[in-house]
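Please find one structure pasted underneath; my questions will follow.
Removed: one protein chain of the complex. Kept in place: all other protein chains.
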Amino acid sequence: MRFIGRLGRYWLYSDRLLPAEYPSEDFFEAKQDDISGPAGSFTFDYGPVAGGLIESVRIRLNTYGEYIRRATLEPKKIRTVKVTGNVQDALLGIERVNGNFAASHAVAFLIALEKASSTVAPPAVQLSRVLQIELERIRNHVFVIHRIAETAGFSVPAAELLYIMEKVNRVIGRVFGHRYFYGVNGFKRATTGGGINLTEFEQITEEFQEVFRGLLESRIFIDRLQGNGVVTDSRSIGPTARAAGFEYDARLDGDYSTVYAQLGYRLLRHSSPDAFGRLLIRGEEVAQSLALIRSAVEKREEFCDDAKPDDASVEGIGLGRIESPSGDLAYSVNLHDGRLIELSLLPPSVPNIRLFLESVVSSGFTDVPFNWESFGIWMSEVGVKFV
Amino acid sequence: MVAITLFILGVAPPLGLLRKKLGYSASALGSVAMIYTGIELHTLGVVTIFYIAAGLAWLFSSIYSMSYDHYTWLAPLFSLSVFGMAIALTASNFLAFLTGYEVMTIPAYVAVGLHRKTDYPAFLFMAFSELSTLLVFAGFLYSYTLTWSFSFQPLAAAWPALLCSLGFMIKMGILPFMVAEWLPIAHGNAPANMSSLMSASMTLIAAYGLVKMILLSPGSTAFGYFLMGIGAFSVFFGALYAYVSGHNKALLGFSTIENSGAFLTLVGVFLTAPTHLLSMFALISAAVYILAHTLSKTGLFLLAGMTESDPSSHSEKAVGSLSLSGAIVLTASMSGLLPTVGGVATWALLQSLFMEAYVLHSSLAVFPIVAGSVVAMGEGFAMSTMLKFVLFSGVFRKGGLRGVTRSVTVLAVGLTVLAAGSLIYLAYAPFLVSNTLGVYGIIASKFAGEPFGGVSPLYTLLLPLILAVLVFAFTGKPKTRRSEVWNGGTAIDDRYTPFAYSTNVRLMLGKVLFTRVRNDAVEVSNASWLILYRLSTLFAILSKTLSRTYMNSRLGWYVVYMVAALIVVTLVVMI
Amino acid sequence: MIEQIVEAIIQVTGAVLLSPLYSGIIDKLKGMVSMKRSQSVLQPYHDLTKLMRKKTVIPYDATWLFVYGPYFTFAIYLAISFVIPVVYPSPVFLTPTVDFLGGALLFSLVAFVKILCAADSGSNYVALGVSRIASFGFLAEATLVTVFFGVALATGTNNPYVESHYALEAPNYLSLDHLFATVSFFLLWLFETGRLPVESQGLSELGMVDDALTYEHSGKPLALLKWGSYLKSYLLGSVWINVFLIPWGGQLGVAGALADVGIMFIKWCVLIALTLAVETSFAKLRLFKVQDHLALAFVLSVFSLLFSVI
Partner (left out) sequence: MKWLLRGIGKGIKTERSPVEVADWTTKLQPSSGEPAPQNRDLHCPTSALEDGWKAERCVFCRRCYPSYSPSGEYRLGKTIRAERTFRRSFYLYPIDVGTCGACNTEFKLLASPQYDMTRFGIFFTNTPRHADALVVMGVMTEGMQEAYRRAYDAMPEPKLVIALGTCALSGGIFSSDGIVADVAIPGCPPAPYTLLDALVKAKGGKGW
C-alpha cells in the first residue's frame, strides 16, 4: 500500500480510499501564506508568463540572491470545465484537461465511467488504450529530455530530440487521426485509423537512444542534474519515485495492470533521487514503452472495435487509475441516471509540484529550470475546476 | 599664503561655535585659499596635488555641511578637524605635523562618539588613531636622534620612515591586520560630512606624511616590495569586503582601504623601480591616485549622507537624478574607469607595475606581476562594488531630490572628477607627448627613452562624446512611450536587495569569506578580523570597562579630553 | 595624415558594418548543425533594420540613462575600434588616444554604462543578470588586463600593433607565453561574448547573464545595444586573431586597408569554425563553475606574463 494523493474528498492510496480529515480545494491555497524572509532576502516572482516556461504559472522564490530559501507556486490559469451532465460532452472537456496527457486522462476517466457502469471495455479496446498511453509516454519523455537539453544550451541534441518528438507525433497522427488523441476514445470504444509501422517506429526510438547515450557522455550536462532537486519522499509518484528507488507504478497496481502484465511489463528503477535519476528513468522508459507497444501490436493486428457509442446508462461510483507519463493519474466519477453528477481528479502534477517545491529549497536560481523540467509537470491539469 | 590659509581655517572653529553656517563658510573660504596655495606652490611637484586635493575635498564638504548639519556641536568639530589637517599639510617640522595630526583626529573621535549612542566605534577609532600617532611619534623621535632637528630633513637611515609608515598605514586602515574592520566601523558611524573627512582627507594626510618621510629617507627595496605586497593584498580584500559589506558607509570605508592599498603599491613601485624615470612616474601616479580617491570618496560619503535613514536601521533611501548624475561619475572614477581621474590613476598603477616587471626581466619580476594581477582583480571587484553602491542609491531603486544644495554639491564633485581626469596630464609634465596621429595631451608611461604605453584622458572623454553625438544624429531620436516594467505579467512586489546583489560572491568565494549558509541567514566573516576578535576577548572586556567610565557619551567629558589633549600638544610644541 | 584618416575610416566602417555578419554566419552554421535550413546569414541586419523602425517602450521609473545610455555605449565601442588593430595592421588616425590597457579600461567602461542603463529600468530580471555579471567581473576584468599586458611584457611596449609584428616571427609565435596568452584570450572571448560553455542564448530567464542587460530595452536603443554586442564580439575576436592567432597577412596603404577588410573575413573563418565547435560541443556550466572557467583563463594569462619575463 502506498500513498498517492488527494482525490476529491478522499486520500487515495494504491489500494484504498480514506476520507480526508479536512476539506480543502487543493494544497496551493494552504501554502499561500507569507514567504518573506529575514532582512536582505526578497521574493523573486518568476512568471506567470516567462520564456523559460511552457505554460503559465507563477513561481515565487524567496531568496538571498541565487540561494533559494522557500518557494511557492500559484497556478494562474484556472479553467472551468463543464463535466456534469452528458458523459459524451464531459469527455470533450476531460481530453482537454491536459492535451499532452490527453490519452491518459481520457482512459482514466473512461475506466472510472465503465467501472461505475459495472462493465469493462473489450480486450481490443484495452490494448488500444495501453498503446495510446505508451505512445504518449514516449512523446512526453522525449519532450522532457528535450527541455532539459535545451535549458543546458545543448543545441544539437535539443534539436534532434525535437525532431524525434515531431516524428512520434506524426506516427500518432497517422494512426489515430489526431496528434493529441482528441476524439479517439469513447465509452468502451477506441478509434484507430490504421496499424503502426513498427520498423519505422523502432528507427525513431533507436535514434532517440543514440541521442540519449550521447547526452550521458557530457560531464557538464550531468553536473547540472546531479544533486539537483533531490526527492527521497516516500509519498512520491511516477518517474520521481522510481528514480529514488521506490517501486511505485500504476502499471503494477492500477487499472490495466493485468494488461501490462500480459505485455510483459517490468518496473525499472534507479537509486539516484535527483533530476539526473529522473532523466535516466525517462530515457530508459522510452525503450521499455517501445517493447510494450511491440508486444501490444503483436498481440492483435487490429485494435479497433468501431462500434457505435454505447451510452452509460447505469448508476454508480467508479474510480480509474492509470500511470500517466508523470505518475499516477486517477479519476473518480459518480453517475446518476446515466448522467455525471460528480467528478474528482488527481492529476500527477499536483504531487509533483509539491515535491518540486520541497526540493528546490537551498538550490540556486540556475538549477530551478532543470529541476522543474525533470518532473514533467503540466499546469493545465492543475488549474481546472469541474462544474 | 600659507599663513592666511591657516588663519582663515583657524578662526573657523570659534566661528562655528557661534553660528554653524559661519564656521562652515570660513572653512570653505580657507579651503579655497588652500587650493590657491597649492597652485602657487606648483614647483613643489607632488605636494601641489595633495594640497589641491585636500582643498577641494574640504571645500565640497563644507558647502555640503551647511545644509546637512543637524547637531549643534558638529560645526566647530568639523572646522577644527580641517584646521588640524591644514596644519599637518603645511607643516615644516615634526611637531607642527604631529599637532595637526592630533588636532584632526580628536574632533573626529568626538563626532563618532556623539553620533551613535554606542561607544564601541568611537573607542575603536580612538585606539587605532592613538596607536598610529604613537608610531609616527616614535618615527619622528628616531629621526630626531639622527639629525638633532625637528624640521623635515633628509635622513641617513630608513628606519624612521619605516616606523612612520607603519603608523600612517594604521591610519589608512591597512594595518594591523591588512584589512582590519576598524576603519569601516568607525567611518560608518560618523555624521556624513565627518565620515567624508575621515575617509577621504585624513587618509590623504596619512598618505602625505608617508610620502614625505619616504622622500626624505634613503630608499629600501625590501620595504618597497613589502609595501607592494601589502598594498596589492589590501586592494583585493578591501574591494572584496566592500562588495559583501552590509551598508553603504561600510562599503565606502572598505573601499578606502582598497584605495590606500593601491597608493601603497605605487609607493612600492617608487621604492623598487630600477630606473629613475619609472620611480618618478610611480610617485606622480601615487599622488594622482590619492587625488582621485580624495575627491571621489568625499563626494560618495556626501551622497551616503543623503541616503541615510534613521541611524538604527541600515536600510538606505535612494536619491534623485541630480545627485545621481554626480554619483555615476564618482563611482566610475572609483571603479578605475577612463576618462575620469580615477581611470587615469588605475591605468598608471597597472602601467607602473607591468613596466617594472618588464624592466626587471628577472625572477624579481614575480612581485610586480603577481601584485599587478591581484590589483587587476581588485579593480574588477571595485567596479562591482561601486555599481552596487550607485545602483541601490538611485539607479535601480529610485528616490527623490534630497536637498538642492547637497545634490548640487555632489554633482559638482562629479564634474570636478571628470575635469580632473582631463586636466591631470598637467601633473605628468615629464611624460607628455603631443600630436601623434591627431591626438594631443598624451600621458606616456616611460621607464627609459621610448614610451611603454600612453593615454590621452581628454581624448577618451571627447572621442566617445563626439561619436555618441554622431550616432545620435545618424540614428535619430527614438519614438518613445511609457509602460510598466515587465515582470512576467505581474506587478513587482519585492525588489532585488543590495544584499542579494552580492550573495553570488558570498557563495562563490565561500572559502575566502568563510560563508555560512543557513535557511534563515547567509553570513560572511572577515578572516583577519576573526583572528583579531578572538585574540581580543580580554581587550574587549578591558575596553568596555574603560569606555563606560571614560566615554559615557556626554559632551562634557569629550570637551575635557579635547582641551587636555590640546594643552599637552601645545606644551610639547613649545618645548 | 589624410592617408591615416582614410585608413581609420576604412577600419571603423569595416568593423561597424561587417560585425553583424560574423554573428549571422555563426548562428546560421549553428542552426545547420542542428539539422535545420536555419536563418539567413543577414538575419542580424534584418533584426537591426526592424528594431530601428520600432517604438521604444520605457518603464515608468526609467530616466535618460535608459534611453540614451545605449548611444553612449555604442560610441565607446566605435572609439575602441580606432585604437586596436581590428582591421588595419598599423596605427591609424586617433589610435594613440589610449594604449592596449586603456582599451581594456574602455571595455570596462562600456560594461559599467551598460549595466547602469539596464538597471535603470528597475526590473528584477535585469538585476538578476547584473548581480551575476558583477560577481564574475573581477576575474573577467583581471584577465582582460593581464592578457593585454602579456602583449606588453613580450615587446616592451603596451602597443598592440607592435605585438602583432612581434608574433610574426616563428620563435616568438611558438613561445610558451604567446601560446598561454592565446588560449587565455580565447576563453575570455567566450565569456565576454556570452557563448557556451558560459552562457547560451536560451529563453530561460533564470539562466540569463548578458541577455539580462537588453531584457527591458526596445526599439532604437535595443538595436544599438545589439549592434554594440556584435561589435564587441568583433573587436575582441579581431584582436585575438590579429595579435595572437594569425598575425600574418595585413596589408599597408589605403588600398591595403580595403584588402584588409577581405583578409579579416578569411581570418575570421578560423574563429567561426572554432566557435562553432565549442558552441555545439558543450553544455552550459553551472553558474558558479563559470568562475572556474574564468579562473583558468586568468591563471593562464598570469603564467603567460611570468613566462615572458622570467
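Letters A, B and C mark the chains in the order given here, with residues in each chain numbered from 1 onward.
In the analysis below, contacts are C-beta pairs under 8 Å (C-beta built on N, C-alpha and C of every residue); 3 or more make two chains touch, one makes a residue touch a chain.
Computed from a prediction, not measured in an experiment: that's the story for all the values here.
Undergrad: When the whole complex is taken into account, which chains on show are touched by the absent chain?
TA: So, spelled out: the chain left out of view touches A, B, C.
Undergrad: Where the complex has a chain not shown, which of A:Gly8, A:Pro157 or A:Gly277 is the residue touching it?
TA: Spelled out, the listed residue whose C-beta touches the missing chain is A:Pro157.
Undergrad: Among C:Met32, C:Leu252 or C:Cys269, single out the residue that touches the unshown chain.
TA: C:Met32
Undergrad: Which one touches the absent chain: C:Leu222, C:Ile241, C:Ile263 or C:Ala297?
TA: Of the listed residues, the one touching the omitted chain is C:Leu222.
Undergrad: Please give every residue of chain C in contact with the chain that is not shown.
TA: Where chain C meets the chain not shown: residues 31-40, 43, 46-47, 49-50, 53-57, 125, 203-205, 214-219, 222, 276-277, 280-281.
Undergrad: Touching the hidden chain in the full complex, which residues of chain A are there? Just list them.
TA: 48-52, 54-56, 74-82, 88-89, 92-93, 96-100, 102, 143, 154, 156-157, 159-160, 162-163, 165-166, 169-170, 172-174, 177-180, 182-183, 191, 193, 214, 217, 378-380, 383
Undergrad: List the chain B residues touching the unshown chain?
TA: 481, 483-484, 486, 488-490
Following the convention adopted for this analysis, only the chains that are shown with their structure count from here on.
Undergrad: So what shape is it, when you link every pair of chains that touch: line, ring, star, complete or other?
TA: If you draw each chain as a dot and join those that touch, every dot ends up joined to every other.
Undergrad: When the mean CA coordinate of each chain is compared with the mean CA coordinate of the whole protein, which chain is closest?
TA: C
Undergrad: Enumerate the residues of chain A that touch no fewer than two other chains.
TA: Residues 44-46, 50, 65-66, 364 of chain A touch two or more partner chains.
Undergrad: If a residue has to touch 2 or more other chains to count, which residues of chain B qualify?
TA: Residues 487-488, 492, 495-496, 500-504, 507.
Undergrad: Would you tell me which residues of chain A are touching chain C in their complex?
TA: 44-46, 50-52, 65-66, 149-156, 158-160, 163, 218, 220-221, 223-224, 364-369
Undergrad: So in the complex, which bits of chain A are touching chain B?
TA: Where chain A meets chain B, its residues are 36-50, 56, 58, 63-67, 69-70, 76, 361-362, 364.
Undergrad: Under the definition above, what is the set of chain C residues touching chain B in their complex?
TA: Spelled out, the residues of chain C in touch with chain B are 1, 4-5, 52, 55-61, 63-65, 67-68, 71-72, 74-76, 78-79, 82, 91-102, 105-106, 108-109, 111-112, 115-116, 119-125, 127-128, 130-132, 134-135, 137-142, 145-146, 149, 152-153, 156-159, 205, 215-216, 219-221, 223-224, 287-288, 291, 298, 302, 305-306, 309-310.
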